[in-house]
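Missing here is one protein chain; the remaining ones are kept as they sit in the complex.
Right, chain A next:
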Amino acid sequence: MTIDQSLPSQRVSDLIDITAGEISREIFVDEAIHKQELENLFPRAWLFVGHASQVPNPGDYFSSWMGSDPVLLTRDDRGEIYVLLNSCRHRGMKVCRYDEGNTMQFTCPYHAWSYSIDGSLVDVPGDLHGVPHLKSAYQGQLEKAKWGLVRCPRVHNYKGLVFATWDEQAPDFLDYVGDFHWWLDNLADAFDGTEGGTEVFHGVLKWRIKSNWKFVSENFLGDTYHGASTHASVEAVGIGPGGKGKRRHGERQNQGGFSKGRMKTSFRLGHGASDNLDYELPYPEFAEPELTEYFEHAWNKRAEKLRAEGRPLGGRGPATMFPNMSFAAGFPRSILVAHPISPTETEVWRWFLVDKDAPDFVREWLRQYYMRYGGPAGMTEQDDMENWDYATNASRGVVARRYPYNYQQGLDREQPSELDRAVHSDHAIAGEVNARAFYRRWAEYVDNLSQQELTERAQVDERIDRIKERQAKSAAELEGQA
């Protein structure tokens, strides 16, 4: 399938001027561009599908989406994880219409073709295992091996976080992620630093917003600028760990966006985080002393473990792994995927994570906190959704579309980073460097550069050269003054 050629061919990179810090509104509202995203970006990027703890046993499945396609995350009889296209090979019926469950076979509701994930019955889980009236309908000749559920060729289980891509040519997952993996580690590891010590807590919250999916990615990627205005009322209510008068993520007043030494981190590969690895933010003080004690213990254990490994303690996000997996690895600890529905509609899924060995009183506290914080009824989430909905709506107009958005914060003020092909903002709150890098990467995918070109382009981060030039220039100026 290729893009409808009747559309005026346009390169989306022409709509993005990261040197001037201007991005056209078209990329947030235009049908044709949305279609190009679905064709060229989502099937070629690594996407978050679900968590291994959602399918712990043989036969477990979880229904998810990868871009425009419904998929099933399954575990076969040998414990292997698969990602299968949830669409019958006969007439395309959604073979499984449940959100999650356990079965060794998916029998299509339409004409009952039956697919098995039992490796003792079929060669590869997902294969077609039977069709009604095989003898009379196909004279026994149907080549079952050819008509199994479409299997996602590349699946990577990173400490329980399951990612997949449809593209055989895509880089290995670890190359795709690069040094951004430190943020994924903090998401997947337990609060006390135990590797992969987390699991999904209860179900997944799902809801739709009348907004472009990129608003969600961009917000988590490093938009700390919106906090003070957008979330003012939430802060006034005091929904955080410390209760009234305390902040919603549990930071002390001199921490978080207000702290010294905090910078955003932006990767050439498109990923971004609102913080940096050297920025340590200990777990909060709670209104309940037993929680403070529990988390203090966890923090000390983690600090000891990580320091022994020579690993910095920061990197909690909020962050976005390109293109549409956002998360925060602290309070709350939650994954949020923005599934594209149309240019102006997005289905948001929120997973919450909890330490596998967390005692009941901690789970119960987190459950309450997660509910008042996130999801369609959570207060922080409502604040953000309101903005994204109205921003999308007010950007669709004929006149509105003539005027680009402004992404000029921190232009040419990027700071060097010790991480591979990454730079930092020069301020904790101001700085749109992350968004500029995200949209540049986005355009490279949507303009359908080959995987090889994508890799080559991201081989160098010319922002680092610019920083060096700037430093050399100011050093020369200083010398001139002397």
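Just so we're on the same page, contacts are C-beta pairs under 8 Å (C-beta built on N, C-alpha and C of every residue); 3 or more make two chains touch, one makes a residue touch a chain; residues count from 1.
The working rule: contacts and distances are computed from a predicted model.
Selecting from "ABC transporter ATP-binding protein", "Xanthine dehydrogenase family protein subunit M", "Putative DNA modification/repair radical SAM protein" or "Ferredoxin", the unshown chain of this assembly corresponds to "Ferredoxin" (UniProt protein name). Checked against the hidden chain, the listed residues A:19, A:57 or A:136 yield one contact partner: A:136.
From the set A:114, A:292, A:342 or A:382, the residue in touch with the chain omitted from the display is A:114, counting the whole complex. Interface residues of chain A with the unshown chain, by the touch rule above, are 105, 107, 112, 114, 118, 120-121, 129-136, 140.
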